[in-house]
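With one protein chain removed, the remaining protein chains of the complex are shown where they sit.
Chain lettering (A and B) follows the sequence in which the chains are written, and residue indices restart at 1 in each chain.
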Amino acid sequence: MSEKKKKQRVSPAEVLRNNTVPLMFIVICAICIPLSGFSPSYLFNEIVTRIGRNTFLILSLLIPIMAGMGLNFGMTLGAMAGEIGLILVCDWQIVGIPAMVLAVIISLPIAVLLGWFCGTILNMAKGREMITSYIMSFFMNGIYQLVVLYMMGSIIPIRHSNIKLPRGYGIRNTVSLLRMRQKLDKLIPLKIFGADIPVMTFIIIALLCFFIIWFRKTKLGQDMRAVGQDMEVAKDAGINVERTRIISIVISTILADIGMVIYLQNMGNFATYSSHSQIGMFCIAALLVGGASVDRASIGNVFLGVTLFHMMFIVAPAAGAKITGDSMIGEYFRVFASYAVITIALVMYETKKRRARSATGQQLALEQQREQEAA
Amino acid sequence: MNENTIEKKGIKETLSDALKSFGLPRIIIAGFLLLLYIMAPIVGADLPTQITNTINRFSWNAIMVLAMVPMVHSGCGLNFGLPLGIISGLLGATLSIEFGFTGGFSFVMAILLATPFALLLGTGYGWLLNKIKGGEMMIATYVGFSSVSFMCMMWLLLPYDSPNMVWGMAGKGLRTTISLEGYYDQALASILQIKIGNFEIPTGTLLFFALFAFAIWAFLHTKTGTAMTAVGSNPVFARASGINVDKMRLLSVVMSTWLAAIGILVYEQGFGFIQLYMAPFYMALPAVSAILIGGASVNKASIANVIIGTFLFQGIVTMTPTVMNNMVHMDMSEVVRIIVSQGMILYALTRKTEATR
Partner (left out) sequence: MNTKRTFFFRVALILLLVIIAALMFIIGRGHTVYFDNKAIEYNGQSIETPYKIEVTVKDERVAKLYDGERGMTDTMGQSFSMIVEITQEKGGDPVAHAVSLALPYSMDGIILNIPAMMAGLPADAYLTEFIPTPDTETEDEDVVTDEFATDEFSI
């Protein structure tokens, strides 16, 4: 009902305003692509690889948005769980796709636990979910370092010296996943225009998309949307708000966990202490580039976002080097663009929220006035 | 007898109230620091050196922590956008060197040159925060990040050419770290410095901080200052009593930004280097957690919180590596620092605050 109303009222200016970020990125890409001098086939190959690599992770952000908890910076927690699973699997010398499956299963309890913890904390910080989940990712990074840098090898047995630090405990800076590398992507080989298509990864992403579409229609999904709309109303309707919110974060963390395993099998190795720390930021930036906002995100946003964001990421350094003669400029530019996108999206969301609030306030005052006049 | 029990209960209650207001995490952290100081001589660390280090680091960081106070008072929350102020300070520092000022005078000039940037950026930042009331902290964080990454490009592109600052080979683009030797290295610390064996006190820096702390304290007791506090504690009431809420908030943000600019300059004079590019990126977090450790909350902060908090935080930062290293030959200080500081911020964010908008 309310959505229909919105659709009727949409003016061209509104459409433009709602899509500022994607349009900006399209312009940036349109300028940078010719400057970068990359061939279309190279770009196509890169983009396909990156879509396969990253989409699953970005999809993990959708469910907390549905539950009104904003952008889940705590998805980093899931990524950490996935990395712990991969380190263990690597030490046990399990290889190929079984290794991926095992890593996911091993890290699943960790992800559930972390997600539950994160959800509980976020319930204590209602209205400040984003900054809290953001600080949460830093806090957990400390715990992660405690486990991986000090407990692995001393308490948690690690046998192989190629991943253990020479001092006898702690994991090395990089863990090689060579015997797992692109095993999923290349399970069903297919070449289009000279580009390897990660068919199996795309199938899994499609399955997740169907899951999300189905999930929205379930009782739990409906509850989540109700909680996202208005917590008080949802509570009055008999929905367990706290529990629903925790579940949404747990699901997101689990998906981020699986997503990280898929991401890293494509990369073929990972930086033990820094791979996860930036992943949340980049996934959120990519989602926002696709036109999502803090309270609304669709699967379409994910795909548009991952394409545009990665296009910018590929071409910016080369284009920057062409314009300024310094390759670092482009590197810094793409970092700046990612942060600026998140800033703009957050500002737009808050101003919109404020406008809506003052509008309802005015309406309320008007109704009161009318009632008084009638009395 | 009856009276007696009531009185006893009263004492108990006041005690538990005091405990509650001080907060369990703070007691744990203070206890931990005390333990570190007791352990230090036992494990063979030189206590005077340790105390000197703590005091030094306190003097470098205190003003950046102080920068939190105005924004907390006006209800803008914790200033996660501290890097914006830091950038103003960095601009002042680099320009002062570029224009050829040397010695202690370059410090004064750095402050003077940083001020217009701080005022300008602070005004823009304050204007933005007025548009998005209620979502300040998250947006502040990203304003900080965006500005730092934007300045990364600028440090490369701006036409600096002082040979002490640019890359030697290319002759352009600022270096990531710039030595302050010959400029304002120890400019404040060397004033009235007290030296007894291994024990040193950077009196000048401490006095400089005291000056600012007193100024902020005095400001908060002026008419404008109380109005600012009123805006933070009850914006509806403040508006009703004729205070311009947006103007007060703007003023507090400008003050915070300027203090951050001064704060980074003081930090540099103690540290001896200017750090550019990604260095200011996470500088807000230690300052935020320090003031929270000192007993502040998202909407309440005093000068005492700043002093206690900076001391406790910097104490832990300096003491853990030495004690841990001497004790278990394992440098877990980084992990301890992350868990303590981020845990403290998490704790503060989950507290129910009186004035939730």
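Assorted remarks:
Just so we're on the same page, a contact is a pair of C-beta atoms (placed from the backbone, for glycine too) under 8 Å apart; a residue touches a chain by one contact, two chains touch by 3 or more.
All figures in this text were calculated on a predicted structure; none of them were measured in a lab.
Per the touch definition above, the residue from A:L149, A:A226, A:A319 or A:V347 contacting the chain not shown is A:L149. Within the set A:G70, A:G170 or A:G259, the residue that contacts the chain not displayed is A:G170. Looking at A:S275, A:T307 or A:T343, the residue that reaches the missing chain in the full complex is A:S275.
Set against the missing chain, the residues A:L43, A:I94, A:A321 or A:I344 yield one that touches it, A:I94. Although one chain is not displayed, its contacts with chain A can still be listed: residues 54, 92-99, 101-102, 105-106, 108, 145, 149, 160-161, 165-167, 170, 172-173, 179, 271, 273-275, 277-279, 282, 313, 331, 334-335.
Here is the rule we go by: only the chains that are shown with their structure count from here on.
Chain A and chain B, compared by their mean Cα positions, are separated by 31 Å.
On the side of chain A, the complex with chain B involves touching residues 121, 124-125, 127-128, 130-132, 134-136, 138-139, 141-143, 145-146, 149-150, 324, 326, 328-329, 332-333, 335-336, 339-340, 342-343, 346-347, 349-351, 353-354.
Considering their complex, residues 80, 128, 131-135, 137-139, 141-143, 145-146, 149-150, 152-153, 156-157, 173, 285, 330, 332, 334-335, 338-339, 342-343, 345-346, 349-350, 356 of chain B touch chain A.
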